[in-house]
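Take a look at the structure below.
The complex appears here minus one protein chain, its other protein chains still in place.
As written, the chains take the letters A and B, and residue 1 is the first residue of each chain.
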Amino acid sequence: MLESLQRLGRKGLAFFQRLGRGHILLWDILAGLSSLLPRPHLVIVQVYSVGVLSLLIILVSGLFVGMVLGLQGYNTLVNFGAEESLGTVVALSLVRELGPVVTALLFAGRAGSALTAEIGLMKATEQLSAMEMMAVDPVKRTLAPRFMAGFISMPLLAAIFSAVGVLGGYFVGVGLLGVDEGAYWSQMQDNVDIYDDIQNGVIKSLVFGFVVSWIAIFEGYDCIPTSEGVSRATTRTVVHSALAILGLDFILTALMFGD
Amino acid sequence: MTDNDTSLVQIRDLHFSRGNHMIFDGVDLEIRRGRITAIMGPSGTGKTTLLRLIGGQLKPQTGSVVVDGEEVNTLRLGPLYQLRKRMGMLFQNGALLTDMNVFDNIAYPLREHTRMSESLIRTLVLMKLEAVGLRGARNLMPSELSGGMARRVALARAIALDPMMMMYDEPFTGQDPISMGVLVRLIRTLNDALGLTSIIVSHDIAETCAIADDIYLLSGGKVVAHGTAEELDHSDSAWAQQFLKGEPDGPVPFHYPAPDYFDDLMSMQEAGR
Partner (left out) sequence: MTRRTIEIWVGVFIAGGIAALFMLAMKVSNLSTYTGNEGFEVTARFEDISGLKVRSPVTMSGVRIGRVTKIDFDDQALQAVVTMRIDRQHKTLPKDSTASIYTAGLLGEKYIGLEAGGEEESLQQGDEIQLTQDSLVLEKLIAQFVSSFIESGGKSKAE
């Protein structure tokens, strides 16, 4: 009895220690962001590996998600004779939910895991230590640019995802199923609000970008520097990111669209 | 004459532990300027930890580490980084940055800490590469280098900023005889040519004794013997004799602490019954 209590206590303490280390690291990274201003190239290189290399999967998934929405939406709406509203259905689901959430999940799998593995291996091969001994702060030089790149890339990727998805819905709805083209766009414009929907979607993706980059970088930086430790950290990044994205999505949705 | 004139690093009454595991239990060390000091001891005695303490990456629980008159363990981050620019460290596996080639690796500290023109950086990098004999390998990526070459590149990077001291973490481990010989010669010539102070952490006795001016033997968190190679050869410490001659049994027992052999076997049989 006492032993299991002790085990619980130890786990709890370890959890809070990790949480504390995570926040300290976040604080250091945020404090290090200003040092990037004179050296934008550091961020550009990371935007390439985090953003540009995720572009293909985002484009393809966005197109297919949009096309599926077009098909499913049409099949439901046509029962009520409301297939004119297809544009609204496709655009609202993409802009409010699927765009930010699916992009963030793909981003965690594609870019987040790569970030964790890269940083974890840099730690395992003593590269981070070597930087410290060369009087270079690895948080400023290595972690801050990666964090910034994730934060910048995520909303752009989500916007691309939603835009491609709307086009995918258009191809299926207007091209294949014969929804009126004018109705598709005008119904969409009538019902999608620039502030309520687009802006809130962008805010969501900014929050997700922040959180996923933070988790990925922390897991890499805090991992046990062995091959097993790095692989565990990579798994944790994907799992924790997914949970954080879905949980935060609920909270943000409740705050934004709850009333 | 103060301590500071002859010795670059002074370690006084150093205590350091990880969790419940005591690594240093009152170590006193002195590294003299311009000389090569070797710190030897069996695996797991915290030799690498000692280098990290000198470099300020770890903080001791008690005691002090003074490098060039500055107490490392109480320095704030800014002055500590200034001090580290004057220290070079060669990591066990080189620790080259894997996303850039050999040239950029060596140029890295120069680009980070100086405002030199690219042409000047190029000249300096080629000079350092020439010193380690790898000028022809400047465009290779770290993954294309052999272990010995990676260590030489890392050595060139460590001396890029012309440090006052060099720390070598197990420089000879896992090297073939030729690259071992190359490294031994490099460490000696660099030390003398650049007027460095060198600290070598190692358990390769023959190579280390060949170039070290001073040798410290560590065991059980304490300094057990100290002197030049000859002095240690004739030392009356049984432990030093065992370590230097590589005898399997002696003050360091062959067996890990265990219950009595016979009892152990019998209890095994009982358990199996």
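Rule of thumb we're sticking to: contacts are C-beta pairs under 8 Å (C-beta built on N, C-alpha and C of every residue); 3 or more make two chains touch, one makes a residue touch a chain.
Because the structure is a prediction, the values reported are computed rather than measured.
Q: Check the whole complex and report which displayed chains the hidden chain contacts.
A: For the complete complex, the undisplayed chain touches A.
Q: Looking at A:Gly32, A:Gly73, A:Pro138 or A:Pro155, which makes contact with the chain not pictured?
A: Answering carefully, the residue with contact to the hidden chain is A:Pro155.
Q: Of the residues A:Tyr48, A:Phe64 or A:Phe257, which one touches the chain left out of the display?
A: A:Tyr48
Q: Of A:Asn75, A:Gln189 or A:Ser227, which one is in contact with the hidden chain?
A: Of the listed residues, the one touching the omitted chain is A:Gln189.
Q: List every residue of chain A that touches the chain not included in the displayed model.
A: For chain A, the residues touching the absent chain are 41, 44-45, 47-48, 51-52, 55, 91, 95, 153, 155-157, 159-160, 162-164, 166, 185, 188-190, 192-194, 197-198, 202.
Heads up, the rule we're going with is that only the chains that are shown with their structure count from here on.
Q: Using mean C-alpha positions as chain centres, tell me how far chain A is from chain B in Å, no decimals.
A: 43
Q: Chain B touches which residues of chain A in the complex?
A: 121-122, 125-127, 129-137, 141
Q: Given the complex with chain A, which residues does chain B contribute to the contact?
A: Counting only chain B, the residues touching chain A are 55, 57, 81-82, 84-85, 87-89, 91-93, 95-98, 108-109, 112-113, 154, 157, 161.
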